[in-house]
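Input: one structure, supplied below.
Showing subunit A:
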Amino acid sequence: MSGGETSWRTSRKLDQWIAFWSVPFFFTLFGLVFVPLSWMMPPRSPQNSTPHIVDFMQSHNLLIACVILTLAYGLAPVSNACYLIQVKRMSVSPAFRYSMMIGAVTGAIVGMLFPMFCFGLGAFRPGYSSAVLTMLYDFGYLAFIGSLGCFCVMWMAFGLAIILDENRILPKWLGYYTVWQYVTELMAAPVWIAKSGPFAWNGLMTFWFAMILYVSWQFLVYICIYRAIKNQLEAELDNAWADLRPTVAPAKSSA
Partner candidate 1 sequence: MTALIRNPLTIVWALLTTVTIASSLIALDGGASHHINTTVTTAVLLIAAVKTFLVIWHFMEVRRAPLWLKATTSGWVLALFALLLTFYFASL
Partner candidate 2 sequence: MTDVARGSTPQVDKPVRAEARGQVPGDSSMWFFVIGDLLIFGGYFVGYMYYRGRNHELFLAGQAQLNLDIGTVNTIVLLTSSLFVALGTAAARVGNRAESLRRFWMALAFGAAFPILKLFEWIPEISRGLTPGKDLFFMYYYVMTGLHLCHVALGLVVICFIIRNVKESVAPKISFVETGATYWHMVDVLWLVLFALLYLMR
């Protein structure tokens, strides 16, 4: 399993490994729910005809996707927490961690739960008029792909923290790679204007380029965090003091 040691169950970093290995599970589930199960992604065109939209919005799979996501979307904060603990080890002010944390909270709602429910609501009740269903369709896609600000602040804070960090917890080039995520968010802004062509929410410039950069970034960050957890010395762990002096417990402050 993880960590390579035979006794991962007794590893001192068990909480980090559990949080770490929940991330691929969550992203694979995320991918399965969005692509093969409900065909929400790759995004359908904003130019679709109303009958096509109504037919898509009424499909039962959207409801199943909704259920799986409402059960599993709590893991997104766990994946964000994995980034936060590495930023905590960096020689940067806690302000970076807190802005990432707030970005994560906002992003989880406006970027994931709300759009998911827009699609779920469409499929929940057959009686809605096509106008309502088209509104939900637009709202769902625009919230998924058009939610920019919360992720801007997250990637900016994460990228800057990595670049400014002297402990070199994560490699510097990853910091610059994270800053590009910020650039792709800027690039996604036109989805709120264009309804077709390369700048629509399913367009080459706004969606596909950003997706290529995001997926590759996600793998690289994931590998770097694996190395960061692995290379962390046992003495540096928060529970290192626990076995040294069982009686008095001066927890290390790290304001």
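Regarding selection, all candidates are chains of the complex that A comes from, given by their letters.
Note that in this section contacts are C-beta pairs under 8 Å (C-beta built on N, C-alpha and C of every residue); 3 or more make two chains touch, one makes a residue touch a chain; residues count from 1.
Everything quoted here is computed from the prediction, not taken from an experiment.
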**Item:** Touching chain, any copy counted, for subunit A within the complex - options 1 or 2
**Value:** 2
**Request:** Using the touch definition up top, name the residues of subunit A that touch candidate 2 in the complex.
**Result:** 168, 171-173, 175-177, 179-180, 183, 186-187, 189-190, 193-194, 197-199, 204-205, 209, 213
